[in-house]
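One protein chain is absent from this view; the other protein chains keep their places.
And then chain A:
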Amino acid sequence: MPDLLLELRSEEIPARMQRRAAEDLKKLVTDALVARGFLYEGAKAFSTPRRLALHIAGLPARGEAVREERRGPRVGAPEAAVQGFLKGAGLTSLDQATTVTDPKKGEFYLAVIERPGRETLDVLAELLPEIIKNFPWPKSMRWGAASAEPGSLRWVRPLQSIVATFGPETETPEVVPFTVGGITAGTVTYGHRFLAPEPIEVRRFDDYIQALERAKVVLDPERRKDVILHDARDLAFARGLDLVEDEGLLDEVSGLVEWPVVLMGSFDESFLDIPAEAIRATIRANQKCFVLRKSGSEDLAPAFILVSNLVASDGGQAITAGNERVVRARLSDAKFFWETDKATRLEDRLPKLDTIVFHEKLGTQGARIARIAALAKDLAPLVGADPELAERAARLAKADLVTEMVGEFPELQGLMGRKYATLQGHHESVCAAIEEHYKPVGPSDRVPSDPVSIAVALADKLDTLAGFWAIDEKPTGSKDPFALRRAALGVIRLILDRGLRLRLLEQVGAADRSLAGRAGADPQDLLGFFADRLKVYLRDQGARHDLIDAVFALPGQDDLLMVVRRVEALGQFLDTEDGKNLLAGYKRAANILRIEEKKDNRAYDAAPDSTLAAAGEPAEQALAEALAKARETASAAVAREDFSGAMQALSTLRAPVDAFFQDVTVNAPDPKLRENRLLLLNALRAATREVAEFSKIEG
């Protein structure tokens, strides 16, 4: 079966876009083929800085023939109908149609239209230009003389050539005949920009990948990553060092070279006074180089790994020397920042924060810090922290934002503050909180355990949420510019992982009051946001979202720890036979009530008359008694926060409910009796509400 080889060679594609683009290319081409009925055996896409490539194996040479029967008018139908039929079926005269006899309708015309399968080559020539024209680059551009006209081809950077061949393994493949943006697909590509500048003629994937390899291009990004990783480890090992591995950097670097050549450079020992994280940040961010550790130690070594794209004629000496120079200059800057920063105490930086706007509508960073500090102090006793320490930590937590180092490397915020605070001799918990108050960032980040860190982390996040709620800057759809979902998840994880008892509504209210003078946030709305985030979080852990809804539907559910405990107990209860049956009984009762309440146009929400029930059927009487008892027990258990106890109490209702539905006719002829029976069903509804809103439970 024939294969397709497609290469789109361009000027350098940003490293961060290459993988996604290769996958998009594969998906777009294979989807388009499948949509036209062309199945294939396998497809793989590749990327380098200068090309996207796609190999699709096992395509048919042509599509399947299509046979279509089209029924026409009956024989002897008016001329207009016959003409319409001929035109629609693409026939010139009735001779080309056959006639068929239908036992009911008599004789009518039938056209058999046979369309031969289309050549795959033609189909490719039709769909590839469209895919190229509409390619989903995150950012694309126009270029060259063609860009004078509207609608010229857009690509991530100028597209230079296209290889597109199609054919079976044993024969010379054909070029897929198309032209897009003035570029005609052919069989010529180029290898490494410097190491193999001559044109290369390619036919099919096997010789393409080999020819590229000879022309110093490793097509597969995974292979480039392997080469870099192994060579880097080996080089490090040979010098008694360990590579500090960095998957993100490895990905990026593998997208910056077609032919990776790993080299090692060094820098002056004296730079090791700078905090390791800052060394790593500068070498990583600015130079895209890896740092190294002394073997078996946590300490950095005064050396780095660089990945060049060139087999240099001097073995890489000039390249290493050049990179060392730049690293030296960068580390000199970092050292300067570090020394300068140390000269000023964090406390003395606070006035500067009063001049920096956090958000136009939420005031300065200084004002924000004052709010967070007050909130942290209030929260401290609730999380077992010393209020004075929490307040102090909160005051200092953002001070490093105006240090030189954080100005240069924002990702070091918190960490640098902790370093400076430690040097100043601040309390250990204060230092830790300065770094940890940003945590947890996302679902897998570590949750701080020091109570001071917890207090400040909660205060920071609650202030942010209350603030942006107050100015109505809530996340919408995929837009969450202030990372409010992450903040809410942070609060949730702090509460659940550390087992904190917190009335969120009160805390949100406190955060909100401190925003004095601004329109208040709607605390209920914000609580709803927490509920949504909690649902997402618990769902990821396998909990049922309907159970979470069922608990949140009860009034006053703002203690997330209790919500989760209740959801757990409810889940366990519903897994039991008693639970399932009670739920079924509840649904039945709720259905009857819904129908009858609608019919009667009134609510049955009063308490049932116990004497009337006692006078009725035995099952009726039993249920009334069981309900009163179960409700009381459940309510008391809930008050003790004993949710399984409450479920236990409800489970005693199963038998009386079953018996009631079996023995008792709700819609009794006696209206008094009927009313009381409906009220009894309502009492069941009310009893279940002690633990959850059963109407929200599915199944």
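Everything below uses one rule, namely that a residue touches a chain if its C-beta (ideal position, glycine included) is under 8 Å from a C-beta of that chain, and two chains touch if they have at least 3 such contacts; residues count from 1.
One rule holds in what follows: contacts and distances are computed from a predicted model.
Participant: The hidden chain: which UniProt name fits, "ABC transporter, ATP-binding protein", "Pimeloyl-CoA dehydrogenase large subunit", "MucB/RseB N-terminal domain-containing protein" or "Glycine--tRNA ligase alpha subunit"?
Facilitator: Matching "ABC transporter, ATP-binding protein", "Pimeloyl-CoA dehydrogenase large subunit", "MucB/RseB N-terminal domain-containing protein" or "Glycine--tRNA ligase alpha subunit" to the record, the invisible chain is "Glycine--tRNA ligase alpha subunit".
Participant: Of A:Ala61, A:Ala329, A:Leu423 or A:Ile595, which one is in contact with the hidden chain?
Facilitator: A:Ala329
Participant: In the whole complex, not just what's shown, which of A:Gln287, A:Ser610 or A:Ser635 touches the removed chain?
Facilitator: Selected residue, touching the omitted chain: A:Gln287.
Participant: In the complete assembly, which of A:Ala65, A:Val112 or A:Ala318 touches the absent chain?
Facilitator: Of the candidates A:Ala65, A:Val112 or A:Ala318, A:Ala318 is in touch with the missing chain.
Participant: Touching the hidden chain in the full complex, which residues of chain A are there? Just list them.
Facilitator: Those residues of chain A that touch the unshown chain are 11-12, 14-16, 49, 139, 141-150, 156-158, 160, 194, 256-257, 287-289, 306, 308-310, 312-314, 318-319, 321-323, 325-329, 355-357, 360.
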